[in-house]
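Omission of a single protein chain aside, the complex is shown with its protein chains in their original locations.
The chains carry the letters A and B, assigned in the order they are written, with residues numbered from 1 in each.
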Amino acid sequence: MNFFLSYVILAEIFAIMALSTNFLVGVIGIFSVSQAALMGVGAYAYAVAAMAGLPFPVALLLALVLCAILNVLTSLPSLRLAGDYFVVTSFGIQLVATAVFINWSDVTGGVSGIAGIPAPSFFGVSTEEPRNFIVVTTLALIAAATGYALLMRSSYGRVLHAIRLDELAVVAAGRNVLRLKLGISAVSGAYAGLGGALYAIFLSFIDPSSFEIHVSVLILTMLVVGGARTLSGSIIGPFILLSIPQFMALVSLPPTMVGPARSLAYGVLLVAFMLLRPQGIAGRRL
Amino acid sequence: METLLDVGNVTRSFGGLRALDGCSFALRQGQVTCLVGPNGAGKTTVFDCITGFLKPDAGSIRLSGEPIAGLHRRDIVRRGIARSFQNLRLFEEMTVIDNVIVCLADETGNDPITAILRPFHSQAVLKRKTEQARAILETVGLLAKADHLVTAISFGQQKLLCIARVLATDAELLLLDEPTSGLGATALDTMVALIRRLSGLGKTLLVVEHNTRIVRDIADQVVFMHQGRVLAAGDPGDVLERRDLAEIYFGGGH
Partner (left out) sequence: MLLLQLLVDGAVSGCAVGVVAITFAYVYATTGVFHVAHAGLFTLGGYIAWWLSGQGLPFPLALMGAVAVGAAVGAVMQKAIYETLMKRRASPLVQLIASLGLLAILQNLVALLFTPNMLQFEAVSWRLSMLDIGPIHLSLPQIWTLASSLAILAGLVLFSTRTILGKRIRAVSSNRALAEITRLRPFDVYVVVVAIASGLVAVPSVFIGVDQAMQPYTSVLVLLTAVIAVIAGGIGSLPGAFIISVVLAVLQNLVLALMPGRWSIAFTFMLFIVFILIKPTGLFQTRLKRAS
């Protein structure tokens, strides 16, 4: 039973990550392959803060705010410019983040990572057990999904869609497109921070390999398979994608081949969906 | 009548080509001015320079006496000049009313904090904006289509929507790039009536228009452009009667 709980918890955490990606890729239509990097920043920030004895809400808030600020600062230079600069920025952030996680060992523990990250307790109940922690992740996902829905229903959401459809026309209406983009980029960062913090708590151990570029590709695949720009897609995607390793377990592969085999499957899914169903399962044109 | 916009000796080149070559004219408050001239005369370049989409190489552009050349496009809209595009640039995949809401001058609620953390306020803002947008749609006669997708309305209605979007910015000077092109007879009449109505509402309009019949119909002033220069400006009757201009317009210009 524990196994099923873990699956749901992870899928919920990744659904938050998919929503984070959705804001960028689905809503304003800019490429992102650095969500895992931000998730990592959130995870490390939470881990360091919690290990230093800060209470859960403070540590969580720290992770969220740090990720939001970081995402805004790193994307600011390339969002000022039209064109494909953002693709380079996104790859760059991901690779630099991995380098930082590995090399800044005083804080991140280097390749060996950080172990023993404490789980919070609420009203005297520890969430270390998955059956307790699932309440936390479920509530977090509900909050994140509500936030997404509220955003999409606001006038801000409409402007964001308009930016994707015709940025120049939005400028011609007197809108400050850069400010609007940075706003959503902050939200996307905060979501990634939330996902990262929950991930750190759930596994109680983090290392750089959890936040590599493969994971960013995985998150993007989740979004694409589920369907960009939809709430349901961001939730369906992670549940489907995280079940793939279970199927792969049926074929016995040498342990070193499991990772590449999975990533290969993600690549095939990305290409196949772009060719056959770019709108994903839940269906909106990308 | 007061001068609202003054374009003085504006020059703009692309590589070796001089799209605007000392272009000068003035728009008076509340008037409809038609910008005419053969293709490639520089009409759209004038629009681009006035609205900040292009920076003039030389010359001045003044709005109520204040220089605006070189300002950011956004600031020019905020000062009261809005434009439409020849190729519409509507937000397809969105509804008619959402197209207008996006362009409303009112900036409130356009940030994530309000949208997520103050949901009730955010919905109240949206409701208020929806009312504003409906009023604008009523002005252009599209209220019945408010909730249709842009792709589901006729071309004539799409052109009306372009006007609605420009109106949404609250600008007093509206630059319309070929609002009547491609329209059938009925849609044409609707558009002409709308342009008159906008003028009646106190808006100042600069309209790129090819059809001389319509020009006579709507214009208080005609500015005739050729090869980046203003050859004549003044009363529509006078300008349109000039033989030499007609020669350029219908003869060698095309």
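The working rule: a contact is a pair of C-beta atoms (placed from the backbone, for glycine too) under 8 Å apart; a residue touches a chain by one contact, two chains touch by 3 or more.
Computed from a predicted structure; not experimentally measured.
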Displayed partners of the chain not shown (whole complex): A
From A:Gly92, A:Pro118, A:Pro245 or A:Gly283, residue that would touch the chain that is not displayed: A:Gly92
Selected residue (touches chain absent from view) among A:Val58, A:Val135 or A:Leu264: A:Leu264
Listed residues A:Val25, A:Leu64 or A:Ile163, member touching the removed chain: A:Val25
Chain not shown, touching residues in chain A: 25, 29-31, 33, 77-78, 81, 83-85, 87-89, 91-93, 95-96, 99-100, 102-103, 213-214, 217, 220, 224, 256-257, 259-261, 263-264, 266-272, 274-275, 278, 286
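Here is the rule we use: only the chains that are shown with their structure count from here on.
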Mean-CA-position distance for chain B and chain A (Å): 42
Interface residues, chain A side, partner chain B - complex: 147, 150-151, 153-159, 161-162, 165-166, 168-176, 180, 183-184, 186-187, 285
For the chain B and chain A complex, residues of the former touching the latter: 51, 53, 73-74, 77-78, 82-83, 85, 89-94, 98-99, 101-105, 109-112, 114-116, 119, 122-123, 125-126, 129, 165, 168-169
